[in-house]
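One structure below.
Missing here is one protein chain; the remaining ones are kept as they sit in the complex.
Letters are used for the chains, namely A and B, taken in the order the chains are written, and counting of residues starts over at 1 for each.
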Amino acid sequence: MISRRRALALAATAPLLTRCVFNRSAVRVGSKNFTESFVIAEIYAQSLEAAGMPVERLFNLGSTQIAMAAMRRGNIDLYPEYTGTALIDVLHLPPIANSRVAFEVVARAFRQRYDIIWLNPSPMNDSQALATTRAVASRYGVATLSDCARLAPRLRLATIQEFLARPDGLPGLKRFYGGFQFREIRTYDIALKYRALLQSAAEVSSAFSTDGAIATYDLFVLRDDRHFWSAYNVAPVVRARALAARPKIADVLNAVSPRITDRAAQMMNAKVEHDQADPADVAAAFLRQR
Amino acid sequence: MNPASITFEGVTVRYPGVQRNAVTDISLEVGGGELVVLLGPSGCGKSTLLRTVNRLVALQDGRVLVDATDVAQLDAVELRRSVGYVIQAVGLFANMSVAQNIGVVPSLLRWSRGEIDARVDELLRLVGLDPAAYRNRRPSALSGGEAQRIGVARAIAARPRALLMDEPFGAVDVVVRTALQRELIRIVGELRTTTIFVTHDVDEAFRLADRIVVMREGRIEQAGAPFDVFQAPATPYVRQLVHAGDDVYRRYYMRTRELLRTT
Partner (left out) sequence: MNYLASHSWRVAALAAGHIELVAVALVVALAVAIPLGVLAARRPRIAPWLLGTLGAIYTIPSLALLAVFVEAFGLGFAPIFVALVVYAQFMLARSVAAGIASIDRAQVDAARGLGMSPAQVLYRVEFPQALPVVIGGIRVAAIAMIAIATLGGYVGGVGLGVLIFNGLTLHQNAMIVAGSIAASGLAIAVDGLLRLTERLFAN
């Protein structure tokens, strides 16, 4: 009776032990808590798996703060980050519109300060934007951010809380362009924001330039004519130690990053948000294309 | 087999949190295959005294010797394996068969499988039960009398040289009790095991005892052969307890005692 129980306990804890051993060698890929982060993290994860590495997914971590905390404590090895986000939210530096310069600044700072390496960025630039329906754009004659700054007192803004708080959100726009005194500002859940536009409860919405809704609803993105907004190119950020242990990570991810363009991102986001596709499936389909 | 001797020297026991002693300054010698009965009302300390022998109860003062060795010097667990113990509720282990119950102490002592099996059959026959019929039965399928017989078998399985019995026949009906008493006299006589038997039943004491020890409120009122106690009670309490001087009782005790000792 005793030895039988002991054998059972051993058999049951064997998976735990193998898991501990297995975990040591898996590459831990994280993601933040929005669609695009899931999709790109899946692209990274599946690319690494295709190259023969064991991958553990720790997605849906939350905000940038949480993801960075996880990186610095060694809970994850890499995740997709945006140059603009790193610049403004992590390093607390002013925005840089030039993609290449932004990348060099964050890459150097992260290596020095956090021992984190930026691999090659993608062409995709998920910067912030203001969007309208084509109907609103033609009715009010608004095509650029300067137009919007001037015409704001006649327009209602639908946005998310973060946009009102972050320095490169509305506060920054006001300071840089002047104006932007909207007639009404309402905050929404990130998923419901566009509905306000479509139902004519608002004229302008804050947006990200790779939002799926832009493709799905054929929305119009206002041009940043004075180049206020930062570049927001996505790239894998990897813990230096993890990269040193597995240098092949750089080769694999650098090979796939050039393929992630604005258009590709919008389409993938649209499939997940609008068609309710699983990010893993969307990423797989993307990788299968040539 | 060499029967054990048990000696109580000035034994005093007090349970924690209780004012009065359970047992006070008891000195008594039991030896050589005797069957000694501790007789008295509930609360007189007889069970307590019994349980000092196998160290289920701790002493306040005095000592208990088994074969001239102070039990406090011995390892308690080993001591208990060499002294048989039977209780009124029997306490057969519900998760074991009859055979496994009887074989408990031998298995604790690491007897071989074959030795244990043989001994179990031998003991079942000794207590008057058919081995084939009872070996694999579960305790829940036994009558009170059967259970108590098996309790006795379990207690003597490892051939202990002393046997402690705490009102073992109190829970069975009169007919069964008489049969069990007869069996006990036979077994103890055959095996010559020194036995201490606790009861509050005067009849039972007179039937079984080589010596009776009358106890009250933690002390010994009188110790002696049954008829000595009957003829010459030491205190008014003893006199009233055993109906000393009453001829009807005298003849009754003599008769039942005789009957139990004949086949």
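By definition in this document, contacts are C-beta pairs under 8 Å (C-beta built on N, C-alpha and C of every residue); 3 or more make two chains touch, one makes a residue touch a chain.
Bear in mind that the values here come from a model prediction, so they are computed numbers and not experimental data.
Novice: So which shown chains sit in contact with the chain we cannot see?
Specialist: A, B
Novice: Looking at B:Ile6, B:Leu28, B:Cys44 or B:Leu92, which makes contact with the chain not pictured?
Specialist: Hidden-chain contact among the options goes to B:Leu92.
Novice: Looking at the whole complex, which of B:Arg14, B:Lys46, B:Arg119 or B:Arg154 touches the chain that is not displayed?
Specialist: B:Arg154
Novice: Mind listing the chain A residues that contact the chain we can't see here?
Specialist: Residues in contact with the chain left out: 1-2, 9, 12-13, 15-16, 19, 23, 28, 33-35, 38, 56-61, 70, 73-76, 191, 272-273, 276, 278-280.
Novice: For chain B, enumerate the residues touching the unshown chain of the complex.
Specialist: Touching the missing chain: residues 54, 56, 77-82, 85, 87, 89-95, 104-105, 108, 151, 154-155, 164.
By our rule, only the chains that are shown with their structure count from here on.
Novice: Take the average of all CA coordinates in chain A, do the same for chain B, and state the distance between these two points in whole angstrom.
Specialist: 84
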